[in-house]
Every structure is written in C-alpha cells, then in structure tokens.
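Complex shown without one protein chain; remaining protein chains in place.
When the chains are written out, they are named A and B in that same order, and each has its own residue count from 1.
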Amino acid sequence: MSGHVSMKVTDLRVAVAEDGEAILEGVSFELHPGKIFALVGESGSGKSVTSLAAMRLLPEALAITGGAVSVGEEDLFDLSESQMQRVRGRRVAMIFQNAMSALNPVQTAGQQVAETLRLHTSLSGDALRQRVVQLFAEVGIPDPEDRFSFYPHQLSGGQQQRVMIAMALACEPEILIADEPTTALDVTIQEQVLDLIRELTESRKLAVLLITHDMGVVRNTADEVAVMYRGEIIERAPVDDFFHNPQQAYSRRLIDALPDLSRFQSIAVEEPLLRLDEVKVYFPIRRGVLQRVVDHTRAVDGVSLSIGKGETYALVGESGSGKSTLGRAILNLDEMAGGQIRFHGEPLQDLTRRQMLPYRKRIQVIFQNPYSSMNPRLTVGEIIAEGMVSLGLGLNAAEREERIGQLLQRVQLEGDFSQRYPHEFSGGQLQRIAIARALAVEPELIICDEPTSALDVSIRAEVLELLQELQREFGVSYLFITHDLSIVPSLAHHVGVMQLGKIVEQGTAEQILTAPRHPYTRALLASVPRVDP
Amino acid sequence: MFAYIVRRLLYAIPILIGVNLLTFTLFFVVNSPDDMAVSQLGEKYVTPEAIAAWKKKNGYDKPLFVNAEGAGLAAVTDTIFFTKSLKLFAFDFGRSESGRDITTDVSTRMWPSLAVALPTFIVGIWVNICVALLVVMFHATRLDRWAVFVFVCLMSISYLFYIIGGQYLVAKTWKLVPISGFHADAQAWKFLILPVLVGVVAGIGSGARWYRTLFLEEANQDYVRTARAKGASEIGILFTHILPNALIPILTGVVVLIPSLFMGSLLIESFFGIPGLGSYMLDAIKSQDFAIVRSMVFIGSILYIVGLILTDISYTWADPRVRLN
Partner (left out) sequence: MDVKPLLLWSDVLVFLLVISLVLFFYRLRRDPQTRERWGQVFSSRLGMVTFTVILTYVGIALLDSLHFRRALDTAQGGASQEVFYDNKVTSVLDLVLGGMGDRFERTYSAPFALKSFEKQNMKDEEGRAIRDFPLLEHAGRHLADPADRWPDVLAKTVTALLWGLLLGSIWIAPQWWWLRGSANPWYASWGVQLVVICLGTWAVVVSRYYHILGTDLGGTDVLYQSLKGVRTGVLLGTLSTLIMLPIAVTLGVMAGYFKGWVDDLVQYLYTTLSSIPGILLIAASVLLFQVYIDLNPDFFSIGMEKADARFIALCFILGVTSWSTLCRLIRAETLKISQLGYVQAAHAFGVSHSRILGRHILPNVVHIILITFVLDFSALVLAEAVLSYIGVGIDPSMGSWGNMINGARSELSRQPPVWWTLTGAFFFMFALVLAANLFSDLVRDAFDPRSSGRRSEA
C-alpha cells in the first residue's frame, strides 16, 4: 500500500478503566483516500471499540491506555476536548449500526443534518436548507425537499441509513468510519446502502474504515481487510489475496462460513408430514370511536406448502414478511383466520389447548434469541425437563435425569451442565440447550425460527451442522425460518420465498438458488455474498 | 385525534360510575344513615326522634335504591342513590351536612387553591429541571454523587417539617412574610410567597432526582453518541438532544396533575390558612361532613380523568412518533 495516508492508527491500546483488563492490545492500521479498509471480527473482538477509541468516544468505563491516532499532521490524542469537537464531523465522520436509534427521534431528518453543518460551517437560513436538500439528493433520498421535515420514524430503514450518511458527509470529511452500517437492514436494502458507500468513496476520495462481522459485505465492498480477534489484528491483506489465500485458521473459518452455491441437499421424496393449505393469519386494525375492526393486517395471506418426513423446508423472507407468524400459527400460538394445517393428515387448526397437547410432543420449536428463550431462574436440567414433565412422557425423576445427560451429550455439551443456570452459557451453547430441550420430547417436526441469526458466523456453522446431524440421526423434519439465503444451500431440501404474507416462489433449493423465476427471489439472491473464483 | 378524544370521554363514563358506586357503598351501605346521625349528633343526644329528625333534615330518610311508596318515576328518583349519588353527574352537589351550598363553596374556594398550587407547580418543575440539568453536567463526578445523596436526604424529610420549618424560619424568626392568611387583592403575593417556596423546596428532592434519572437514561441513547460524533459539545447535546427527549417522560408524570391543581393542597392550605379547596376538604374530614367528602371525591375523579386525557394529547405534541387513534 502506498500513497497518501488519511488516518494512521498506531499501537492503539484500550483497557477497562476499573480493573485494567485489556480490550485492545496494540492495534495499528492506516486508511488511504478512495479506499475502503474493512475491519472484520465477531462480537467482542474489539472492532467497534477501535473505532470509538479513534474518535475518542469511548464509554466512561473504558480508557485509552496507549498508542496514537493521527489525522494528517495532528495526533488526535493530543487535542483538547474542544479541539476534538472540531475534528469530529468535520474531518472524521462516523455512521452507526442501527440508524433508527442513532437518529434523534424528536428532530426532523433535515434538522439533524443541518446541525452538523451549523456546527462546522457558517451556513444558515435558506442556504443551509438548500445544502441539506442537496445532500439528501446526493445520497439518493427520494423527494429530498419533502423528506427534510420527516421524522426518523417516518422514513424506511434504508432511508434512515442514508440520512446518517448525508449527516456524516455534510462537511466533506476526509475520513468516514462506518460501524456495521448495514447490519440492521434487510438484505436487498443492505446492498443498495453498500453501493452508495462505494460510490461516495470513489467520488469524494473518502478514506473509509468499514467495521463489519459479515464476510459477504467485506467481499463485495472492501479494498483491504484486517481480521480482529480478541483485541488484536491477526491478519491483514488486500481483499483478493485474503479470500484466496487466508493465512490464519480463524480467517479460514470465517471464509468457509460463506455459502457454497454449487452443492445442494439431495431430495429424498417422502410421505408428507405437514401440509398447509391456504393458511391465513390476520391481525385486526381498529379505528374510530368504538374501536371497530375496520380492516386486517394480512400477516399470512394464503400460504400453502408441504414438508416431507426427514426433510428441511427453508422459509425465506425479510422482516415483516409473515414467516415467523406462520411458524406461530403452526404451533397454534396465533389464531388462524382461514385455511388448513394437516399433520399426518389430521387437522390442527381450531384445536383447543387441551386437544393440541398430543401434538405438542410431535411439533417443537427453537427460537431466535437464545438469551430470552430460557427462563433465567431455572437450571438447564429443569429447562430441558419441562417438556418431558408437562407432556407426560412417563419417565421418573432418575430416568429424566439420565435422558437430560444423554441429550446434553448429544448436542456436544460435555460435562455436568444440568445444574447450571442459563446466564453461565454463551449464545451458541444456549442454542444447543434449546435444541436439546426440543429433542427431549422426541418431536417429528421442529420449527426453527431464525435459530442462528443471533450467533457469530463461526458458531453459526457449528449449530447448523449439529442440526443436520440430528436430522440424519433421528429423521426429524425442520421448518427453517430465516432471512438469510446464504445458509440455505447446505441445509434445505425445499425453499419457499415469502413476501408480504404470500409465498412468491417455492421449489427445491437448487431450483430457487440457481434458476430463480420471481424478481424478488432474484433480488434476494443478488445480495447473497459469494466467493467466486 | 377527535375520535380518540371522544372515545376517551366515553371511557370516562364507566369510571365515573365506578367511583360513584364505590363512594355510595362506602357512605351509605357500609355505614348506614343511622350511624352517621349518631356520630353527627354526638352520643349524648341520641334518641330515635333526634335521629329521625336529623335524617329528614339532611334528606337521608329515603330508601337506598327503590322507593316502594313513590309513584312512577319517583320510585327511582326519590331515593338516596338518586338524590345523593346520581345528581353528582349533573354537578348538583347539594348541601353540606351543615347546610351550606357545596357548589357555591367549591366555585369560590377553587381560586385561592389555584393561586397557590399553580405557581408552586410551575416554579417547582422549572427549578427541578434546572437543578437536574446542573447535576447531569457533572455526571459521574463527586459532585454528582453528593447531589444525589442530598436529594435522597431531602426526600426523607416529612412534608410537615418543611412547612413547620419554613414558617418558623422565614415568617417567625426572620419576619419576612406573614405566617399565614390570605388576601384576594394586590397584597396576595405576600401571603403566597411562603407557601409556594415551601412547596417548591419540599419537591426538589424527589423531583430533581427523578429528572436526573430521566436525563441520564436519555444520555445513554445511541443518538447522543451520534451527536458527539458530529462534533457537538456536551452542553449543546444536553440542551438540543437530551432535554427535548426527556421532556416526553416528564410530561407523562406532570400533565396528569394539572387539572388537579384546582384541588389545592390539604397541608399547605391548612397550615397557611388559605381558604381553598384543600382546607375545605380537611375541615370536612375533621367535622365528618360526608356530603362534602363525597362531592370532592367526584370532582377529584373528574379532574384526574381530564388529566389523563390531557397527558395523551400532550404526547402528540411532544413526541412526533405518537399519533392518537
């Protein structure tokens, strides 16, 4: 790497203020104009801390213990706080992960962009407003004149992130730090925002520090990449070299988590286990003086699909498409407005709580957030035993205990864990416990509601592998609900793509991923990162 | 918005009926008019004739719900329930046990109450917000910790001591203002200063502490970090970002109280001799005048419900995310 250096971080060290525990142990890198430098790592690796430390925006509990960050001639750590305030937003700008919460909810989008300009320039009045509108246009916000007076909640997620970008670029900074700018967005929007950042990097000769956990984003966006692991940069390379020839085993693991679109599950046609016919779930919209039901939100609007025995059906869609509601309807947790659900040919809809009991044993569920899906006040043993007890599996205490031991072993949690409490486990371990809890009642179908989206990529792969192993071993079927097409190829036999409560396209995984017919499927697929040769 | 307010007003009706039934049960079923007569007349003068006469004089000689002797509508209207409870809905409060017209009393006495309560309320909020902002500027320093300790100390002192102490120091020892009393003319301010001061000081502990928590909660939000990344100064962030957002929870706690300001404060008014509704209620309790208590319960409930509706409306004004429907 050669040429002009915009920002140089040298041997940056950060520690917990209270006990001196090191968080960053000597991080160094440089940013060059017109280039995107990606800092990759999993949660807790210290990548966000690096960016906040560079901006001197660390929370009070953390302290910078050494190193230097220089922008041009200035060392940022030598500046006074008020001098630093002139650097922030003017020379170095930052955009954050969740635009909805990163924007002030009671100020209009325009005001918030104008604030940056007012802080660093002498613009005011109409000129200020014109400049903001111009910025809005530049970052691709439609109707920029009108959007000026919109509040953040009136904008879509993608537009909110665009406002953040406009705010960051308002004073023409040399350096842009983007901390997981697309993580909270749906994949199709994610792609557009990344395109925008790439464009602006070129057109404005920005030096960009892109912080992300997503290797796909790195692949499609960055020029240079550095992998962070436990507060250190363990590998650094130009992006092409990195993906073709990673040096560290850890980097290898991260890259391997990317989907391989050439290998699919072979289809084994089996008897259908679960059949949905025109399933509808509506939520009432009430209006007026008497709160009469004037309309319905059609969360699930006529979905038909069928899942065979021992098969995985992946239900793919973005947030709000109704896929989780469908899962809840199958579990009889949400009431259906119409249609039929048949399990082994027997109808499940309109069953009372009591009538549903025999089926509870046969249909189980794993939820997205492993932390909230376990009662913090019960031991792991009690959590796993709950289903066995309430569904009357006819085991005595000793037998139950033995079975819990076996289950924990089966999900690769060795050791005496059953007396411990959920908060002592990591997310990946908890999701294994959730799997064990579901398996405890020997179900035939498990509804997996985004079981891996809260997990880091390297752990995600392990959990997915475990699920597949269990399928081979017990012949259990999965309805796998996900927003992430990239985990589909290795996992699913059939795929259904859901949009606005309807399935727009379904077929075998191979059909959908190699020859999508519906434009929405194509859009989803286009944003899936892949490591092409 | 309009539909919303209409709905809220409709929803107020069952609540008021509930309040009405509850007070009716308390005052006429749990405690019969005979019991009331005995306690009003005093043990010495209790004879069956005296009780009957007292009941007749105060209109308690009718049946509770149904008057079997009444013809037509009178079977329902000529009862205690109708005359004493339902008439409240028409703002007909009747006469007190001592024979005064409650409606007149209330309408004259609410203004002195408001004269004390409104300045206390406004100055109090203003002072609390200022103190809290000042403390938040020094967040996580020794000053902040001591300030919180002082707030808790102030909270731990009974309201009575604020009044007694205030009267003793300001009025008796320093002789700055009269100890108590009230004038409705231009001299009124003299009599109002001390009660308002006492009310404000007594509220600082809990008020400022609460606002401080609200400010700090907002200070931990993501958008504050965004503002810092823009290059805004800490003071600027406090006033342009934290304060407007913290106003939303402050409004919830505060707007609901505004209508109830008419009710005044029991303690302040009785200690400072202000002829408002607060001292009116206290006198009613002390002389066991249940007719007044009943009316005040009803008025209080109405004012509270109005407060709830105002709170919802104020939300739409302070928080662009909220739309009522």
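Following the convention adopted for this analysis, a contact is a pair of C-beta atoms (placed from the backbone, for glycine too) under 8 Å apart; a residue touches a chain by one contact, two chains touch by 3 or more.
It should be emphasised that the depicted structure is a prediction, and the values quoted were computed from it without experimental measurement.
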_Hidden partner chain, touching residue among A:Val14, A:Val225 or A:Val365_ = A:Val365
*Among A:Val5, A:Leu391 or A:Val504, choose the residue that contacts the chain missing from this document, as touch is defined above.*
A:Leu391
*Of the residues listed, B:Val38, B:Ala53 or B:Leu114, which one is in contact with the missing chain?*
B:Val38
*Which is it among A:Leu128, A:Met374, A:Val411 or A:Val463 that touches the chain not included here?*
A:Met374
*Which subunit B residues touch the hidden chain?*
14-15, 18-19, 22-23, 26-27, 30-31, 35-36, 38-39, 43, 149, 152-153, 155-161, 164, 167-168, 172, 217, 220, 260, 263, 266-267, 281-282, 285-286, 288, 290, 293, 296-297, 300-301, 304-305, 308
*In the whole complex, what residues of subunit A lie against the chain that is missing from view?*
59-62, 328, 331, 333, 353, 356-357, 360-361, 363-365, 367-369, 372-378, 383, 386-387, 390-391, 421, 423, 434, 437, 441
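By definition in this document, only the chains that are shown with their structure count from here on.
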_Can you work out the whole-Å distance between the CA centroids of subunit A and subunit B?_
49
*Touching residues (chain side subunit A, partner subunit B) in the complex*: 55, 57, 60, 82, 85-90, 93-94, 96, 98, 101-107, 115-116, 119-120, 151, 153, 164, 167-168, 287-291
_Residues on subunit B engaged by subunit A in the complex (per definition of touch)_ = 3, 6-7, 10, 140, 221-223, 225-233, 236, 240-241, 244-245, 248, 318-321, 325
